[in-house]
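Here the complex is missing a single protein chain, while all its other protein chains stay put.
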Amino acid sequence: MNLQEILAKHSKYLLLVPGLIISLFVVIIPLAILIPISFYKYRFPYLIPEFTLDNYVKYLLSERTGTILLNTFGLSTLTCLVCFAVGYPFAYTLAFKIKSPKVRTYITSLLMVPFLIDWSIRTVAWISILGERGLVNYFLITTGLSSTPQKLLFSPIALIIIWLQTYTLFMIFPIYLAMQRIYPDYIWSAQLLRAPPHRVHYEIIFKLSRPGIVTGFIFVFVSTLGDFVTPSLWAGGIQTLGLSIASYAGNYLWPQAAAMSSIMLIITLAALIVLIKVGGIKKLVYER
Amino acid sequence: MEESKEGEKYEKEPLIKDKKGLTRRQYLAIAGGAIAAAAAGVAAYYLTQPAPKPKKTIRYLGHPFWLPEDGIAEFERTRPNVKVEATYVDFYLVGERQLADPSSWDIGGSGRSRPLVTHKLLKEIPREMAPRWQEGRAIDYFLHADKYFPYEMAKRFDELLWADKERTKLLGVPNMCGWESQNYLPEYLPYEEKGDQVSMSFEELWNPDWKGHVALIDEGFDNFSRFANYLDYHQQMTFSGPISNLTPEEVKAVAEFMRPIFESGQIKSFWSKYGDIVAMMSSKEIWLSVSWVPVSLDCRKAGVPAYHATIVEGPCFWYNLSMLSKQGNPDVYNEAVDLAHFHLELTIQKLYAKQLYTSCAPYWDDLKEAMGKEFFDWFHDGKATYKPIDEIMKEIWPDKPEFWNLPERLQNGLFLPEIYFKHFWTGEPPRTGTPHPRGNKRDLGSIAFKHQITRWFLSPDLPDYNDEYVSKWEELKASIPV
Partner (left out) sequence: MKILDNLLKIFVIVFIAFIYLPAFLVILLSFEKSSSIALPITGFTLDWYIKKPVGYETPAFISLYYDHRFWDALRNSVYVSFATALLTGLLVTACALALRHRVRGRDVLFYVLLLGFIVPGVMMGLGNTFLYSMLGLEKSFWSVVLINVAYIVPFGLILMMARFDPDLMEYEQAAGALKASPLNVFRTITLPLIRWEVISATIFGFLLSWGELIRTQFMLKGTGTLSVFIYTQLSVYPLTPKWYAAGTLISVIAFIGLAIFAFILSRGPRSQ
């Protein structure tokens, strides 16, 4: 066997090697450093390397934990649903209703441009829109729909709007890609067989784009979990888990931060596994 | 044979040929070629550059706020065999990086140096190596903290700065300092600042008239210390030690006091980035906030009158410093100390002064001369400007006649030292004259007055029971109604 054949035979393992090496070095080993730290005793500012479950126990039993976890995962889930409600029709229109491929490419490119403007700059622009002296309130007051300025800015509404504007792209893209894969023949044959439009849509389009939908959910969910700065500033002081971790870490309280990170990791991983199983992504891949 | 020939033919023809002109493959080929040529050109350029060989490299880990690039350029110009490699990260991540990897930096800036001090990661600097750091030249707190703060607090203060009780070895060279309380917009709050005079109380923060328009800094230590100062001043609570180092029970008690304020929805914004709080105040969404002194300056620049309050309970004192890492490169020790001390020299102090931050060693002739008597007296001694405020308005806002007829209360809130005292930065000769009775006075007044009303210091400390502070702060924020 020459070299090429040997490589081909073991290709399925070899192809994984670079990815695994990077994962090992950048993710696994640092985690292996941090997780033991989460079990250290802490007496500011010293880390005492004695094993204790305190960090986990105290955190899980604390009264505020429930609220914070609910806020964090609730907000992210809500954002996923809202992004889906907006992104799915958008992707559908893009994939099936717009015929010209040029227009489609231009639209997808258009969506990406605002994303490149830095987050801090983009979000401050919202003050001019949602603020008490901003465009929305100006419109509401001059048309007489409201007599006093609405406090939109420091509330969950502002947060959802800002996240909608930022992350819907992540929902649209995968769904659009999945929808493109659907052979038009399926739709025509269903229509030929006189299937009612809503059934055509549900059975064929929705079900076949399900992996894309799940991918979109994963993207938006994980991204919003990682974006802890936006809620703290624009949502009226809602405390999220990401912010807790950042604030503990910034205050040099690393065992507690590591413990909370592990909890967040476990919950997120569980959610991911559920989403992937439901979405049948692996089924599509592991067809054999 | 025929088959393979055909196969070859298929491979060689381009896959797409339904459009006239260049096919997409050719486009990509051209683009690829262009990029490759550009890359080759760039590589050739860099490879042919002569490699500079500085003798010593100092690694700085901090923020351009403490050590701006212009400062580095000036430093390297005057010390030709030294190069500074500056890594800038966010203000709040600097400390984490410094503590987690102390061997990766030689000199760093800090606003929260307590953990580094406690872990003994800082290299000592003998006082002789910091010649600007002398009796009568530096702000007195640094040299005689016990004269100003109660005993326990002075002890904590000295621990952070001095490696020994005799005050001969520094743990870092302070670069800037100041006094701080809260900022407000006089268009909404009925107060004004008049130099050495108290204007309002800390409790304005929970005045229900300003509900939803109040912002706090997003840090437990900062807020609990301020509230503890309030409670201590009005004798509503007694504390066993410094108010910036409460015991867990005391933290709980202060948090309990703060809880009803949070639960009523009084405060809905928490800022951690300076730019955000300026944006919120200069757009008039927030009318009152616990924030840094320059916030009011930047609001004024946007045309919004703003003041930094002189509160009844007294401001806090804070300072930031440059420190050397014990695990840094020992070869560059002298150069690093030189750089730390350089912060106190005129180049960098001019930049600090733009934001009205005081030098920690301001009583030097070169600074006094460059400032000129009017600016120096205004800056440090709370004296009035030589021109009355309504004339100054015409000078600062020549294209905004609507500002010239405002009440003085608002006009003083639009004063911009950067424009009125611009000689300090441009080098023109300063104004001559005497203080005018209707001249502008600096917010928070003279240093002597501030000595008198200041009761505590904030930075660069962190409390011993920081975990209690952080978890209680989270609880408070979690109790805000959604």
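Which chain is which? They are A and B, in the order written, and residues in each are numbered from 1.
The definition used in the following text is that a contact is a pair of C-beta atoms (placed from the backbone, for glycine too) under 8 Å apart; a residue touches a chain by one contact, two chains touch by 3 or more.
Quick caveat: nothing in here was measured; it's all calculated off a predicted structure.
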Which residue of A:94, A:205 or A:238 touches the chain not shown here: A:94
Sole contact to the chain not displayed, among A:115, A:186 or A:206: A:115
Option from A:42, A:59, A:84 or A:173 whose C-beta touches the chain left out: A:173
Residue numbers in chain A that touch the chain omitted from display: 4, 7-8, 11-16, 18-20, 22-23, 25-31, 33-34, 86, 89-90, 92-94, 97-98, 101-102, 104-129, 131, 133-135, 165, 168-169, 173-174, 177-178, 180-181, 197, 211-212, 214-215, 218-219, 222, 225-226, 242, 245-246, 249, 254, 257-258, 261, 264-265, 268-269, 272-273, 281-282, 284-288
Where the unshown chain meets chain B, residue by residue: 11, 15-16, 18-19, 22-24, 27-28, 31, 63-65, 68-70, 85-93, 96-97, 100-104, 272-276, 278-279, 282-283, 294-295, 298, 301-304, 350-351, 354-355, 425-426
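Keep this in mind: only the chains that are shown with their structure count from here on.
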Complex contacts: residues of chain B adjacent to chain A: 92-93, 95-96, 99, 114-115, 118-119, 212, 218-221, 267-273, 275-276, 279-280, 283-285, 462-467, 469-471, 473-475, 477-480, 482
Partner chain B, residues of chain A touching it in the complex: 42, 44-46, 62-64, 67-68, 71, 120, 124, 127-128, 131-133, 151, 153-156, 229, 232-233, 236-239, 244, 247-253, 256
